[in-house]
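With one protein chain removed, the remaining protein chains of the complex are shown where they sit.
The first chain written gets the first letter, and so on, giving A, B and C; residue counts start at 1 in each chain.
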Amino acid sequence: MTIELREKPLTAKDFKGKVDPDWCPGCGDFALLRATQMSVAELGLSPHQIVCVSGIGCSSNFPGYFNSYGMHTLHGRALAVATGVKMANQTLTVLVTGGDGDGYGIGGNHFTHTARRNVDLTYLVMNNQIYGLTTGQVSPSSSLGMKTKSTPFGNIERPVNPITSAIMNGATYVGRGFSGNIKQLVRLIKGAIEHPGFAVIDVFSPCVTFNRDNTYDFFRQRVAPLEDEGHDPSDWKSACERAMEWDDRIYTGLFYQDQAVQSLHAREPILDGGAPPVSHVPEAITREQRDRIVRRMM
Amino acid sequence: MTIELREKPLTAKDFKGKVDPDWCPGCGDFALLRATQMSVAELGLSPHQIVCVSGIGCSSNFPGYFNSYGMHTLHGRALAVATGVKMANQTLTVLVTGGDGDGYGIGGNHFTHTARRNVDLTYLVMNNQIYGLTTGQVSPSSSLGMKTKSTPFGNIERPVNPITSAIMNGATYVGRGFSGNIKQLVRLIKGAIEHPGFAVIDVFSPCVTFNRDNTYDFFRQRVAPLEDEGHDPSDWKSACERAMEWDDRIYTGLFYQDQAVQSLHAREPILDGGAPPVSHVPEAITREQRDRIVRRMM
Amino acid sequence: MSQGFDFSIAIGGAAGQGIATPGNILARMFVRRGLHLNAYNAYQSIIRGGHILLTMRVREQEALSHGDHIHLLLCLNQDTMTRHLRHLGPGAYAVYNADNITPGEHQDGVHLCGMPVTELTGDAKNKLAQNTAALGVIAHVLGLDFEVLESALTLQFQRKGEAVVSSNVAVARAGYEYSSANFTPLANPLPQNPDPLAVWTGNDALAMGGAAAGVKFYCAYPMSPSTGVLHWMAKNARELGIMVRQVEDEIGVANMAVGAAHTGARTMCATSGGGFALMTEAIGSAAMMEIPVVFINVMRAGPSTGVPTKTEQGDLWQALGASQGDFERIVVAPQDAHDAFGTIAEVFNLIDRYQCPAIVLSDLLISEGTFSVPPDDIDMSPPIERGKLIRESNGDAGPYNRYLDTADGISPRAVPGVPGHVHVVATDEHDEEGILISDEFTNPIKRRQMVEKRARKLDDYFTRVAAPEVEGDEDAEVTLVGWGSTAGVIAEAMEQLQADGVKVNRLAVKWILPFHAEAVTEALSGARKTLIIENNHSGQFHRYLRSETGITADGHIRKYDGEPFMPHHIADGVRAHLAGDVSGGVFVPDQEILV
Partner (left out) sequence: MSQGFDFSIAIGGAAGQGIATPGNILARMFVRRGLHLNAYNAYQSIIRGGHILLTMRVREQEALSHGDHIHLLLCLNQDTMTRHLRHLGPGAYAVYNADNITPGEHQDGVHLCGMPVTELTGDAKNKLAQNTAALGVIAHVLGLDFEVLESALTLQFQRKGEAVVSSNVAVARAGYEYSSANFTPLANPLPQNPDPLAVWTGNDALAMGGAAAGVKFYCAYPMSPSTGVLHWMAKNARELGIMVRQVEDEIGVANMAVGAAHTGARTMCATSGGGFALMTEAIGSAAMMEIPVVFINVMRAGPSTGVPTKTEQGDLWQALGASQGDFERIVVAPQDAHDAFGTIAEVFNLIDRYQCPAIVLSDLLISEGTFSVPPDDIDMSPPIERGKLIRESNGDAGPYNRYLDTADGISPRAVPGVPGHVHVVATDEHDEEGILISDEFTNPIKRRQMVEKRARKLDDYFTRVAAPEVEGDEDAEVTLVGWGSTAGVIAEAMEQLQADGVKVNRLAVKWILPFHAEAVTEALSGARKTLIIENNHSGQFHRYLRSETGITADGHIRKYDGEPFMPHHIADGVRAHLAGDVSGGVFVPDQEILV
């Protein structure tokens, strides 16, 4: 099923993977999967044009459930691998999917540096504020006081704020979604894929099995779409301020976007002027190249 | 030479280490060493009360030149080791010293998480915007376009901003110093040691050997002490805004401080109410403790 | 099998069907009766669905493995029935909800115990009712009075309130009564030993070993199958005054542990293979700075993420090759939960003496298995010997050299805070004072001195750590060599072989590095045929044994399908080897029970 042979446009269904998700019934991750499938279909992408890279976690099982090229890599390392994929073949659409532990815990350093490099990736974080696959330990985004298997007396570490952190580290498209609002998710994801730079969407994706605090209800009572607030995504200060609100009102939507910053592959000198991807150029170097090098050694 | 036997107060000289620094003549790191020695002397600390933890780099050789307990650990890992030291013995004054590559490059994840935990450490980063010890490669704080041995065609990655990043990640005392201004450094360091939480001071410490761009002159022409600006360190927005200025004017001084946040050891339940450090409590558990545990297993 | 009661119950279903609860209730009932337990849970890396099979072997004698047989199969879904009914032999029981599960082909003499659960409970919606009803059936089949089950249920559910207790008791009673009316109980009912036992997992045992040894700083990043250690520590932290930290990643864990250990706190951390890979750099740093820390690697099937819920002995070479350069460390592979408990205290005394890191290799089989333990064996006051540790000022005002080149290579170790002992520890090569040798002039003579000083520390190691010994028949036809967690299953395979008249003995190696090369060479010098048993593909232990002794084994029994050995796998392998029936020298048993 290739784009060349295709008669009618693909639909979300065409992006169903080889197996059905083994997520718990009700897991928030289903919504993001569905929203991503709808988004790529609406954008007219074909499965072979996309690479979906993940780490390890419940959420990181995503590539197995999504029909595209996929890499299910190491816990915390998806962004590093994905940068390798994108930079070696800039013609691919690269999605990165994973969890809060994967991305903000063990993967934190890659997150920071991918942001400052503005690598043209779409990073979808299924943030359930817990370690799901390992059966419920505290995560770097768990709230203060939260009781988990590893913090039976309550979490004493303040949570990261992925939105402000992404913005300040240099991500150029920063949004927040909620599994309870697929429409908004689709809008955010399509925008992210079309955005030529590092796009981060932190998605409240409730873990119905291990997180009793941050449930669908918890969020339903609080989420407020930024779209309704006349928020200006070019204003980082207001974006950060709104991202810090948590108690009664939690904003979702596009917090921040900066289209003026070039992505890493656009800045890379050897890809100047639409050069082909290094994954596909001929390996052999020329006699002239060889001779120039050897001459400098003499 | 212990605090108990001491007749007259210690001076900066008493904090000279066993060997003289092998830094290049003119290296910015000398100033920070001197400023730190003056600061601890002025605060009336004794060498044995201090642990100075570093990673690897020119700057990370600091503990060898400073008379206190020291740990010269792995490249990038100083904050993790220092957290272990501080949490195991909260009575110690723990300084962490190192470079920009060490702290913001390979050590980035520990930086983020140490900040959100608000571990009571004083972190002094000798930021020369280059990898010094490895003879001059690009660093995560090198400016765009900078030519180094690893970027002979110019750096294409936007630099991190350690100040905004520290603030947004949750550090509760965030300052910037310059090796050309020891007085200000001493003020900043004393404040940092007295601050009960994670204090970060990013210090412009020119590498006279490998960084031809960010020289003493470069900074002398630009530095503007925040003290002269009526800056309010409780205002994170203004702190970030000022921290982002770079071209003509580069602010130094205390950008941000929040004394309301408890440090990690203050929140730790097992250290409740001034409990002794776990490094010094008796190892043996009691018969009653044992019996309670075994009873639950039956 | 020959001696007394020996019965295995398997409970099968999908993740989310609540297998743990009946498992726990039965386990408590058994150990309270003083019976031994060895339980292995085969599961998948998913939270819902899949196929789980919990095998609980209960025995009058100690149960060294989860055994070869299923005597009673509780099917919580059709899948379990379909997969495993054929593994039941004559006299075995299949218990199931007859409302929605149908048995298939089966051997003669299998008791098919279908329960009309909806009819019994009057409740078609409670999905967990079948589990409780089945407990009633099982209690009856085992010949227990209902009161025994009733009090177990009460204990299990009392936290949830009276109503939950009484509804569960009612359902269980219905099952019990239905069984009494319809099914034949065991001819030899469940016996009772005089002294009740306790129950723990291997991870509990590792954690408790740490607590007993005086661990006051524990940090970790969750990773199956090691996470149980973190959970135990977190739960008991407050009561025991142990600082427990979950860190951002395993690099942070290992380095934080190094920092805490340096201050004087006994410090431990646990992970599995992938996390251990990330810790290796810090392990080398601990060795160079001479700081004692215990690093536990609970092995699971690899490589890479591998099969996270399956067992393997695949990380031996990773442990041996952890970090660059030559350095001093101890590697030990405990043989079961009980041994793991004691090993931790022993290892802490060793590393405090030698001022070096230790790597403890457990595996999923030990760590996630559930086992009985005699409560009196849980000695949580082992001797604590901290070696040349200086934690308080000793009034000594003389010069202090952290890396003093002493006769035994061990230098007095002062922790930060002690007046008069200020020094810097470094991962760069340093001299006796702790000054970097590359700081001014990289003196090859000093370098050599320090390498030799550190190496000398372990000179008296073999006088302090027991060498492995050959156990079993004197003039054996075959000597089985294993390491770590296979000790028990090898012992049971030996019993089977001995019952068949095969003369067999065993060398079970636990202390891996430094290796008792002389003792092992001596022990194996008389062996007529040496077979090595390993739960991995490449024969990691065999290659290591050979690297240290030059000994080449005569054959191998290996398993690398994720499942642990059952005793008959080994016995079959030995028979095949003795019959000359093994091509290529490696016997690989088939895993018949597909879990």
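Going forward, a contact is a pair of C-beta atoms (placed from the backbone, for glycine too) under 8 Å apart; a residue touches a chain by one contact, two chains touch by 3 or more.
Being a predicted model, the structure only gives us computed values, none of them experimental.
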Residue, one of C:151, C:167, C:323 or C:406, that touches the chain absent here
C:323
Considering the complete complex, of C:32, C:51 or C:173, the missing chain is touched by C:51
One chain isn't shown here. Among A:81, A:168 or A:223, which residue touches it?
A:81
In the full complex, which residues of chain C touch the absent chain?
42, 44-46, 49-51, 251, 272-274, 276-278, 280-281, 284-285, 287-289, 299, 301-310, 312, 314-315, 317-327, 426-429, 436-445, 447-448, 451, 455, 536-538, 540, 543-544, 546-548, 550-552, 560-563, 588, 591, 594-595
Contact set of chain A toward the excluded chain (per top definition)
1-4, 17-19, 22, 46-49, 51-53, 56, 61, 63-64, 67-74, 77, 80-89, 91-92, 109-110, 112-113, 268-271, 275, 277-285, 287, 289-290, 292-294, 297-298
Over the whole complex, note the residues of chain B touching the chain we left out.
22-25, 56, 58, 72, 74-76, 105-106, 108, 131-135, 137-138, 140, 149-153, 209
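Here is the rule we go by: only the chains that are shown with their structure count from here on.
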A-C versus B-C: which interface comes out with more C-beta contact pairs?
B-C
What whole-number Å value describes the gap between the mean CA coordinates of chain A and chain C?
37
Roughly how many whole angstrom separate the Cα centroids of chain B and chain C?
41
Junction residues of chain B, two or more chains touched:
109, 112-113, 268-269
Can you list the chain C residues in contact with two or more other chains?
237-238, 248-249
